[in-house]
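The complex appears here minus one protein chain, its other protein chains still in place.
By written order: A, B and C. Residues from 1 in each chain.
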Amino acid sequence: MVYEVFARKARGDRLQHIGSVSAPGDELAKVYAHATYDEEKWFDMWVAPRDRFLEVFNVDRGVFVGER
Amino acid sequence: MSPFNDDELKQKVREGFLLESPDEMTEGYRKAIVTQLTVQGDTELISAPAYWMAARDAPSNNTQVTVVAIIQDELAHANIAYRLLEDMGVSREKLVYEREPAQFKHPYGFDQPLENWAEMVVANGFFDRAGYTLLSDVFSNTSYGPLKRALVKVDLEENFHLRHGENWMRRLSKAGGEARAKVQRAIDWMFPMTVEWFGLPDDRKRHSDQLDYRLKGLTNDQLRQEWMSHTVALCKRNGFRAPAHRDDATGRYVLEYPFPCRYDAAAKRWLFDEGEITWDEVFDRWKARGPMNERYVESIRRSHASVSRLLGAA
Amino acid sequence: MATTLAGSAADLRADVREAVRDLVLVLADSKRLLGFRYGAWILGAPELETGIACASMAQDEWGHARLMYALLKDFDEDVDRLEHARPPREYRSMEVLDREPDDWAGVVGLNALADTALSVQLAALQRCGYLPLRQRVEKLLAEEQYHRAHGMAWARRYAAATPAAREAFASVARATLPPLLAWFGPQDGRGALLANAGICESAPDELRRGFLALVAPVLEATAVAWPVAEAVPLELDGFDEVRRRRAGAGEGPDAETITRVRGDRNRDFLLE
Partner (left out) sequence: MAGLWAALRDVMDPEFPITIVDLGLIYDVRRRGDVVEVDLTFTATACPCMDFIREDIRERLLREDGVGEVRILEVWSPPWTRARISAEGRAVLRKHGVAA
């Protein structure tokens, strides 16, 4: 499964998308994101499965993305 | 399906347009970026076994920490490239675990054995400098947004690797004796190898898709010059010989040996005396790959198939 | 617990000083070797991501070893000699680290079990009466957090897969547990000395129980042959308390590993 990785430089910052990892489940996704992206001294880090990301719109494709 | 045709896309990227998704790529663009990312991923990936060969025998606990940190970075960078490729429908599984070793697209330099600490640090000073030169250009110029963002991390870390190499070259130069002599021997084979890495000279290169699609900004010769501007100076200030110098009249770096030329991989020696060869001969050598090609690729695959079988059949 | 804190080794009672020095060397050597075991699987790991995690864990272990070796200066040890000039039999690393694991299940075993045992020992030093050690433990434990997460997640993958996978991990656990449980030492020996002197918060039996409580869930999931709790055989007859090894456990790490640990092949490049 692909997980998207997000992090923040400092408290109060917007969460920033910093990359992705493949992992067989949540637990290893967290470990792998940590091992792959932790060198930049982030304040916090999050992962979420990519298949839970749903596109709402994209100006080139339309103001609302329905079924894809 | 790309909302653009090829000419529109080329025009748009020339004006600074960034693609954000593989859906926006034309077939030509997709092909060009897949090639670029495959070379990038393979180079980072195969640098890991090459560096590990030297790292596992590094002189001390502290030096082992540093080179394993470098290996960790390289693997993470490889993974970043392969993950971007997966988004374009290229299977990482196939790329990493199923290709013939000779099909990997990393430079010939990483098919060589790194046999002592001098070769490790010169690899950091030269090979990682080449990687940094190439990737900084991609970072500044690429029209693919996800790659541009990923390269922030990659650039920072590659910069550390080459600084590690340069720092150690300085220390070993001061140390003198056998340590210094081994650095010079490493430079003797690794300098021409990295010069060659940048590929065909501009006057022989056919037109470049990667430039048209704005996947990079500089030509092979421009990149080669940029690399030499750092490495020739690095050698000079530490009292090492490098077979190139800066021509004061033109400001360009000039090689002091026939280019391209033949290489004796077993002896780790360039056969300058045999004169210039053709680029076809170089391509043949690259295609045949270097002495460590299979071992390096196999080392990455040691347990993948057996563990997948064991766990996968659940 | 000790009523006073020792700011340096010289402030420790002679017998306690010796026991602390030996303990620090046990931790240092074990972490140095564990780092090598992780290091050897950076490339051989079944997935790129988990190889990256191995690289990260190897560095942590070596970082911890470095801190522990440096501490031995306070005991008048020659740290350069410790790092570069000892024969295998002078190493105090855990028995289970003597040889390279045969397969990935073996690495997972070291990660889930041996690494956890080391952390249990370290955690018992958080209120150590020897201040320089105590001041380092918190940082080490913080860096260890994800090691166990990684080890346990992989052990659970083996547990949740095929019977053959379960058995692969179970056989590693069966081989690894007796030496690891013995590693905490006999209840009445040096472990008691360290506990009574306010160095280690718990005596060996309590450490063993704490360790088992942490690893029991994955052992049960992979159906390791024993009832886990107290029944794993404790093999302490003839236990060498200084090296923390069972009788007949062998000389120490294999020669090739020691060559690498000492950096023999690149001696020309050892500066300072």
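Methods note: a residue touches a chain if its C-beta (ideal position, glycine included) is under 8 Å from a C-beta of that chain, and two chains touch if they have at least 3 such contacts.
Computed from a predicted structure; not experimentally measured.
Considering the entire complex, the omitted chain makes contact with A, B, C. Touch with the chain that is not drawn comes from one residue among B:17, B:97, B:160 or B:257, which is B:160. Touch with the chain that is not drawn comes from one residue among C:17, C:92, C:136 or C:150, which is C:136.
Across C:5, C:70 or C:192, the residue that sits in touch with the chain not pictured is C:70. From the options C:59, C:176 or C:266, the residue with contact to the chain not on display is C:59. Chain B meets the missing chain through residues 62, 65-66, 69-70, 148-149, 152, 156-157, 159-160, 163-164, 167.
Touching residues on chain C toward the chain that is not drawn are 59-60, 62-64, 66-67, 70, 134-136, 138-140, 142-143. Although one chain is not displayed, its contacts with chain A can still be listed: residues 9-10, 13, 16, 39-43.
Everything below uses one rule, namely that only the chains that are shown with their structure count from here on.
Spacing of chain A relative to chain B, judged by their CA centroids, is 28 angstrom. Taking each chain's centre as the average of its CA atoms, chain A and chain C sit 35 Å apart. Shared interface positions of chain A, i.e. residues touching 2 or more other chains, are given as 21-22, 35-36.
Multi-chain contact residues of chain C, defined as those touching 2 or more other chains: 47, 49, 52, 55-56, 157.
Residues 2, 17-22, 35-37, 39-40, 60-61 of chain A touch chain B in their complex. Residues of chain B that touch chain C in their complex: 45, 48-49, 52, 55-65, 68-69, 71-72, 75-76, 78-79, 82, 96, 116-118, 171-172, 175, 177-179, 182, 299-300, 302-304, 306-308, 310-314. Interface residues of chain C facing chain A in the complex, by the touch rule stated above, are 47, 49-50, 52-53, 55-56, 146, 149-150, 152-154, 156-157.
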